[in-house]
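Shown next, in structure tokens, is the structure this report addresses.
The complex appears here without one of its protein chains, the remainder shown in place.
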Amino acid sequence: MAAHWFLYASPASFYPIAGRMAPWFAAAAAALALVGLWIGLVVAPTDAQQGDAYRIIFIHVPAAWMSMFIYLVMAFWSALALGYNTRLSAMMAQALAPTGALMTFIALWTGAFWGRPTWGTYWAWDARMTSELILLFLYLGVIALRNGIDDPRRADKACSVLTLVGAVNVPIIYFSVKWWNTLHQGSTISMTAAPKMAAIMVTALGLMTLATWGYAIAVALIRVRAIIVERERGASWLSHLPEVRRLVV
Amino acid sequence: MSIFLSMGGYGWYVWMAYGVTALVIAVELLMLRARRRRTLVEAKLAEPEMPVTTRSSLDPAGMA
Partner (left out) sequence: MPAVAWALARDLKISLRSKAELGIQLLFYVIVVTLFPLATTPERSLLAAIGPGVLWVAALLASLLSLSRLFAADHADGTLEQMALSPWPLPALVSGKIAAHWLTTGLPIVLLAPLLSAQYALERDAMWILTAALLIGTPILSLLGGIGAALTLGLRGGGTLLALLVLPLYVPILIFGAGSVDAVRAGLSAGPHLSLLGAGLLVALVGAPFAAAAAVRVALD
């Protein structure tokens, strides 16, 4: 059983598997997004309090959830990379970071544009948005550390340590920001409180969440393939790949 | 259609949110495609050379 798992831990054997999986996730993401956006933007009714501005939640909420979920998955792969010293685990963590940062940015941006019409301000230092901003800094820190270290194996281990230290800190940061926020804001409502949701809105939200999930998986698989090629440069299995053989340089 | 675009008067907010999201996703996908192309070219250029051996009947082990 253990041998089975380690078989796929080789970058060379995972490369074709990732290549076969990615298009399916991409197609599913596109289809789910199309239906989800159709329902969210066209079919779902206007909200009584927030007007049509509430429709932003159909990308804000999935992006925010993804930003946190991707960090957890990154931490998982980092723990595996440190524990088993497997290259591919570290490569998966490396592949996830940019997409995680992107999701965090989308959550912050859409949150600001949801906040302005609904609560009167683009930014209000509320607990969730402030924690999200710090999460963005954590992602950017991991990416910066990866870029700053030339040796890929040292970068793997350093980024794994940093990701895990960050993972331990994320709940602490969230809790402390929430505390700070309640002390200073008092009765102000949370800036990202969603309206009471009709069933059809929940459906659209669910579809968009699944779509974002599929997107993140597809992009991570494609990116890890690029990372595998980058880091396994010179290996003979690489030069036998059809996509490399057919290149004329 | 114009009702759709105006989003009940909140058009600026909704479309800035959706628009920039679409933009950054497009940027991520384009950068990913460029990265893949670049790495395949680098892999091609880094191909291990076939070893050139010189062997003749006078020097069968190719040690000259």
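So that you can tell them apart, the chains are marked A and B in the order they are listed, and the count of residues begins at 1 in each.
Everything below uses one rule, namely that a contact is a pair of C-beta atoms (placed from the backbone, for glycine too) under 8 Å apart; a residue touches a chain by one contact, two chains touch by 3 or more.
Just so it is clear, the model here is predicted, and its values are computed rather than measured.
J.: What are the shown chains that the left-out chain touches?
T.: A
J.: Where the complex has a chain not shown, which of A:A12, A:A31, A:A79 or A:L140 is the residue touching it?
T.: The one listed residue touching the chain not shown is A:L140.
J.: Which one touches the absent chain: A:A9, A:L41, A:V161 or A:M197?
T.: Checking the options A:A9, A:L41, A:V161 or A:M197, the one contacting the hidden chain is A:V161.
J.: Taking the full complex into account, find the residue in A:M21, A:L41 or A:I173 that is in contact with the omitted chain.
T.: Within the whole complex, the residue contacting the unshown chain is A:I173.
J.: Give me the chain A residues in contact with the hidden chain, please.
T.: Residues 134, 137-138, 140-141, 144-145, 148-149, 153-154, 157-158, 161-162, 165-166, 169, 172-173, 175-177, 179-180, 183 of chain A touch the chain that is not shown.
As a working rule, only the chains that are shown with their structure count from here on.
J.: Give every residue of chain A touching chain B within the complex, in rising order.
T.: For this pair, the touching residues of chain A are 41-42, 46, 51-53, 55-56, 59-60, 63, 98-99, 102, 105-106, 109-110, 113-114, 116-117, 215, 219, 222-223, 225-226, 229-230, 233-234, 236, 238-239, 241, 243-244, 247, 249.
J.: Along chain B, where are the residues that touch chain A in the complex?
T.: Residues 4, 7-10, 13-14, 16-18, 20-21, 24-25, 28-29, 32, 35-36, 39-48.
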